[in-house]
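The block underneath contains the structure these notes are about, expressed in structure tokens.
Excluded from the complex is one protein chain; the other protein chains are retained at their positions.
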Amino acid sequence: MDIVPEITRQSITNLVKNDKREDGRGLTEYRDVSIETNVISKAEGSARVKLGGTQVIVGIKPQLGSPFPDTPDLGVLMTNCEMLPMADPNFEPGPPSDDSIELARVVDRGIRESELVELDKLCVEEGKHVWMLFIDLHIIDNCGNLFDACELAVMAALKSTKLPVATIEDEEVVLSEDETFDLPINNELALCTFVKIGDKMVIDPTLDEERVASARLNVGVTKDGHICSMQKGGQEPLTKDEILYCVNTAVTKVKELIEYL
Amino acid sequence: MMSEMIREDGRKFDELRPIKIEAGVLERADGSAYLEVGGNKILVAVYGPRESYIRRLLQPNTGVIRCRYNMAPFSVDDRKRPGPDRRSSEISKITADALRPALMLENYPRSMIDIYIEVIEAEGGTRCAGITAASVALVDAGIPMKDIVVGCAAGKVNDEIVLDLSEVEDKEGQADVPIAMMPRTGEITLLQSDGDLTEEEFAKAIDLAMEGCRQVSELQKEALMKRYSTE
Partner (left out) sequence: MIYVENKDLVIPGQVLADDEYYSGRGTFKENGKVCSSLIGLVSLRNKKIRVIPLKSKYVPKKGDVVIGKINDVRFSMWDVDINSPYSGILPAFEVFGREKKELNKVYDVGDVLFLRVVDVDEIKKAKLGLKGRGMGKFKGGIIVDIAPTKVPRLIGKKGSMINMIKDKTKCKIVVGQNGLVWVKGDEDMEQLTKNIIHLIEAEAHTSGLTNKIKNKLYLAIDGELPPEENPQEEEEFVLEKPKLQNFKEELEQEEREAEEKAKKENEDKPNIAEVIEELKRKNKKQDNSLSYGDNSNNSFILNNK
């Protein structure tokens, strides 16, 4: 791992102490967000998100499969993330790293726990055939805060997803060639990521800010202000007040982010 | 012999699919390029020359390149499992071999250049598209080169030799001949052929593919000029 120059650590910390940041933003200000959907015609749902210099692409591919025994009438979501070596000189080719798995799971948790995908409508035949949605995240450029970029990308891609209409004929699943339906979605969600620098919490960290941060907090909030997922990362602890501040800020910021969807 | 046959997508026998090339599309990479040809979408990042800790790969008198061709799970009709397979490993290797003759790495002994080719969407001819995009990314990274390698395929469909097979033509066709070349000298740095061709057909295919390469080469140059010219 790259060693952060000591003077970079100091200058970023000093800036944050004075409520300033290296790119001129305020402590609760996001970088520019841009979202494009339907960027991959071969995927049933897709999106590309740019958050400052960070870029991710997500594609959603459905497959018919068997439901889990305990939820015979529900579709299945699977989120996978590839931190491609193209995205960062420190990313290695090979099986997903712990960071990559954590990222995928945190993003997945928001979607899953907010229950915004109506999984019951992805059931084709109870106990036998359900839609499984493979959500594949491709990180192509890492300039910090992959979490929020990924969650936005998944959210946007889900909203753009169209599945073929499936019917049962003679106990066989038949997929319609031209008829599709929109993936049923009943809510929206975004993730707000904060890092602790000095004794302040900073939203949407840049790469250098991430590298000098002592702790991280991801807060997933739905459009209606419900908290549906959280994750604390990093080596150092957070105080309760810091956490409550983040939650409070996230509830407002998420509304801004959802505007982009 | 050169019939006016129209192909399934309406192209003439010697017509390329529409191509778009852009250089310098990523922030972190030392060099990068994006290429669309037909329904293919390819992204390439280059890192290096950089220090490598994989000692056994290094050479005392020159820099080495390492190439990784990878298809996104969502790039094809049926989701592809992430990670390398035999096909992508082979393509990675021949891509490195196709690019190597153009690179001038004597000034970077014991260093490593990594080339990452990501197929975001595939529609036939990704290996050639990958090579074409990789060359642009290498130039963008400031790597010294004798020439800008370019790739293009010809093949046989309905008993006709045609340029730049689409996915459907590749599947239904009788032969596919992807090549890469250095356009200044016309030297060929990649050649594969699969399918059935007579000697005569092969000669025609290679001529056609080389002509295709020359056309694509102009677009590579345009993309680089566009990225770096000021006015």
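Order as written gives the chain letters A and B; numbering starts at 1 within each chain.
Keep in mind that, in the parts below, a residue touches a chain if its C-beta (ideal position, glycine included) is under 8 Å from a C-beta of that chain, and two chains touch if they have at least 3 such contacts.
Note that this is a predicted model, so its numbers are computed, not measured.
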Of the listed residues A:R9, A:K121, A:K200 or A:K255, which contacts the missing chain in the full complex? A:R9
Residue, one of B:E36, B:E123, B:D147 or B:E169, that touches the chain absent here: B:D147
Identify the residue among B:L16, B:L35, B:A134 or B:L224 that touches the chain left out of the display. B:L224
Which residue of B:K20, B:R50 or B:R214 touches the chain not shown here: B:R50
Those residues of chain A which, in the complete complex, touch the missing chain: 3-11, 14-15, 18, 20, 22, 24
For chain B, enumerate the residues touching the unshown chain of the complex. 30-31, 48-51, 60, 63, 102, 104, 107-112, 139-142, 144-148, 182-185, 221, 224-225, 228-230
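Definition applied: only the chains that are shown with their structure count from here on.
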For chain A and chain B, what's the span in angstrom between their mean Cα positions? 32
Give every residue of chain A touching chain B within the complex, in rising order. 40-43, 46, 53, 55, 57-61, 63, 80, 82, 84-89, 93, 95, 134, 136, 138, 140-143
Parts of chain B lying in touch with chain A, wherever the complex brings them together: 26-29, 32, 39, 41, 43-45, 47, 50, 68, 70, 72-79, 82-83, 114, 116, 118, 120-123
